[in-house]
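To start, the structure under review is shown below, and the notes come after it.
A single protein chain has been removed from this complex, and every other one stays in its place.
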Amino acid sequence: MSELIPTIIAKYNYWIYITLMMIGLYAMIAKNNLVKKIVGMNIFQTAIILFYVSIGVKKGATIPISTGGHGAAHEVVHAADYLNPLPHVLMLTAIVVGVATLGVALALALRIYSRYNTLEEDEILAKIRKK
Amino acid sequence: MFWQIDLAILTLVVVTAVGSLMVKDLLGAAILFGAYSFLMCLLWSIMGAVDVAFTEASVGAGVSSVFFVAAVFRTSRRTKD
Amino acid sequence: MSQQYPVLIVIVPLLSAFAISIAGWVNKRLCFPIIVTALGVAVYASVGLLLTVLEKGVVIYHLGGWPPPVGIAYYVDHLNGLVLVVVSLVALLNVIACKKSIELEFPDKAAPFYTLYILMVTGLLGIVVTGDAFNLYVLLEIAALTGYGLLAMGEERAPLSTLNYLYMGTIGACFYLLGVGYLYIVTGSLNMVDIARLLPPLYQSKAVLAAFIICMVGVWLKMAFFPLHAWLPNAYTHAPSAASSLIAPLVTKVMVYVMIRLILTVFTPEFAFATLALNNVVVWLAVIAIVMGAILALAERNLKKMLTFIIVAEVGYMVGGAWLGNRAGMTGAILHIVNDALMTLCVFLVVDNIVYKVKGYAFEDLQGLFRKMPFTMGAFVVGAMSIIGVPPTCGFFSKWYLILGALQAGHYGFVAALIFSSLVSVVLFFRIFEICYYEPFSDHHGHDHPPEPMDEAPLLMVVPLLIVAVILILVGLYTGDIVNHVIKFAIPEGLV
Partner (left out) sequence: MKIIGLIITIITGAFLVYAAVDFPAWADPNSPASTYLSPYFIENSMKDTSVPNFVTSLLADYRGFDTMFETTVIFTAGLVCFILLRISGGKEPETRHYRHVLTGVTVTLKEGRKIPASEDFERIDDLWTPPDLIIKTGCRLMIPFIQLFALYVIAHGHSSPGGGFQGGVILGASIILLAISHDLRTALERMREKVVAILCPVGVAIYAGTGTLCLLLGLNFLDYSALASVLHVDPISARSHGILMVEIGVGIAVMTTMIWIYNNISSAGKYNQGL
């Protein structure tokens, strides 16, 4: 037990990301409303971004922008002073992919609404079966 | 970094995430999702990921929320769960 | 220019997508020539690349001039050289064959449709050619998003089934991304070859195990492997013809390629097969996939939907073959990527032609088609024979290797499933031949009504279809060469 608590504290970001991801996953599987599912999908994606950003954190380091500014190429830069920029770059991509998916999903939801006049999945399926 | 603030933000993130899925009004869900995105953005800027936080503030909290609201206006606010 | 082939394969379709998109607002007639030219260049470059690989071995291309672990690199070896040729060839033949039906189904949105089409091909080619785990994710999303757009333009139920596909596809892609993150957190690298170099000391780590399983689940979701297949049949059935005959042959096969690439290059077969000992579970899942696919196909009274269930069964073939964990099984799986892409293209193009002429694809619409559309149905017979696995066609040979691998691994359940699904395919297709052979029943019983005149689809649709049928037989005849000169080198030495 005494080992467990430091583990929990040392990695609490990872536990939060897993919690958020599971909230999103549950919403995508179990929710009935299409827009709610889309909200869940976005939470799911953001959780993964949180995970990646947590990888990039380094104790005692600052944001990944060189303090020297332009024309300071001769200055020696110590890698330990700056956060890991690579996960940040990857996550910029992931955020943009997320908003693209969101746009497409909402467009589909609008199409579905104009056809069936409801956003509830069970009502749509009932309408399809009736025909 | 103060751990109290950190903890408060992390709790609020989870609360807004659950809230946006529980609330029985799609417009409310959209706005709560915007709040969730802003808290996330805050969390990332605390972690030092300034570019990611900036992008999330403009894309996730800004434009995504607008899309959600626009879509909800064009469909219905009603939801059963 | 030949050292630039790897990037040209992706860049030429990409640039032409923008050209088509702009041309759509200026002069719509330019779109088709541009897309055909671009795909033609892609086919040319991929064939040239495969020949280079056969001659000199692996081709590496540094994007942005940065050497691999720092920048993104393209690795082209025998495996993706072969798949590249298939993907670009299928895309080219399909767009020529579908010109008429695209014009018929989307009179005023042909230009955006062509743009999405070529972007999808770009994404698939990029997935196949890349050697960077994260780059693969981005291209996966391009292929997925364009796929949603193309599929959702179909019948009235299409948006709903596409939205389900979108949920599943997003979960799949996110799982893949998460797996890559797990690999990154333990190795610090994103380059596939580099990860493979760094992994061996970490094989016992739980994070690596989790990365492998999460990646696999993500890719299985995307390829509709058995318990995760629920989105596929509806999404493909309600899609417009040109989209389903592009997506059905390519997307699942490219995902199988990704799975094989992850097993062979990133995690190495020793880890996947020896350390984990999951083979049996996955092969049994594949057995269930094949059996369920075949049974569900039997229950359908609708040609297109029946074919989608056959795709589910075919995915089972390939996953099972790859997971048998021996050389013959892997050969069969890789060969089946090629064969299945071509034969699925063949049967789906037949469906396109039928939809173009008859405006339906339920079984009752098919009556009398042998007389009405003899060439189309001739090609259909060849495609069906190939799916069943009759010797001169290519389907036989990949099944042969798969059975050989199953016998070597001592997995008789997989052998039984393969034979069972072949028998079911015989029933399925001969039932359709029977329906197509007989004329529709007429109301007046006299013998005097004239037989329906021949009403074949336009030449532009029939000729590519016949070419595909010929290719099916040619690939069958040259299977030995493909296996001995290409696939043999695609599988690492360690796998026996």
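Labels for the chains are A, B and C, by order of writing; each one numbers its residues from 1.
Going forward, a residue touches a chain if its C-beta (ideal position, glycine included) is under 8 Å from a C-beta of that chain, and two chains touch if they have at least 3 such contacts.
Values in this document were obtained by computation on a predicted structure and should not be read as measured data.
Asks: Considering the full assembly, with which of the depicted chains is the omitted chain in contact?
Replies: Over the full assembly, the chain not pictured touches A, B, C.
Asks: Who touches the missing chain here, C:159, C:172 or C:405?
Replies: Touching the chain that is not displayed is residue C:159.
Asks: With the missing chain put back, one of C:2, C:205 or C:484 would touch it. Which one?
Replies: Missing-chain contact among the listed residues: C:205.
Asks: Which one touches the absent chain: C:58, C:72, C:295 or C:426?
Replies: Within the whole complex, the residue contacting the unshown chain is C:72.
Asks: Touching the hidden chain in the complete assembly: which of C:52, C:80, C:146 or C:161 does that?
Replies: C:146
Asks: I need the residue numbers on chain A that touch the omitted chain, in ascending order.
Replies: Contacting residues on chain A, toward the hidden partner: 7, 10-15, 18-19, 21-22, 25-26, 29-30, 32, 54-61, 63-66, 68-73, 75, 77-80, 82, 84-90, 92-93, 96-97, 99-101, 103-104, 106-108, 110-111, 114.
Asks: Quickly run down the residues of chain B that touch the omitted chain.
Replies: Looking at chain B, the ones touching the missing chain are residues 50-51, 53-55, 58-59, 62-63, 66-67, 69-71, 73-74.
Asks: Counting contacts across the full complex, list the positions on chain C that touch the omitted chain.
Replies: 4, 7, 11, 14-15, 17-18, 21-22, 25, 61-66, 69-72, 108-109, 112-113, 115-116, 119, 122, 126, 132, 134-135, 138-139, 141-142, 145-146, 148-149, 152-153, 159, 182, 184-190, 198, 205-207, 209-211, 213
In this text, only the chains that are shown with their structure count from here on.
Asks: Considering only mean CA positions as chain centres, point out the chain farthest from chain C.
Replies: The chain farthest from chain C, judged by C-alpha centres, is B.
Asks: Could you grab the centroid distance between chain B and chain C? Build each centroid from C-alpha atoms only and quote it in angstrom.
Replies: 38
Asks: Find the geometric centre of each of chain A and chain C from their Cα atoms only, then give the gap between the two centres in Å, rounded to an integer.
Replies: 29
Asks: On chain A, where are the residues touching two or more other chains?
Replies: Residues 87, 109.
Asks: Show which residues of chain B lie in contact with chain A when the two form their complex.
Replies: Chain B reaches chain A through residues 10, 13-14, 17-18, 20-21, 26, 29-30, 33, 36-37, 40, 43-44, 47-52, 55-56, 59-60, 63-64, 67-68, 70-72, 74-76, 78-81.
Asks: Which residues of chain C touch chain A once you look at their complex with the stated criterion?
Replies: 134, 138, 141, 145, 148-149, 152, 156-157, 159-160, 162-163, 166-167, 170-171, 174, 177-178, 181, 184-185, 190
Asks: Residue numbers of chain A touching chain B in their complex, please.
Replies: 12, 16, 19-20, 23-24, 27, 31-33, 35-36, 39-40, 42-43, 46, 49-50, 53-54, 56-57, 61-65, 83, 87-88, 91-92, 95-96, 98-99, 102-103, 106, 109-110, 113, 118-120
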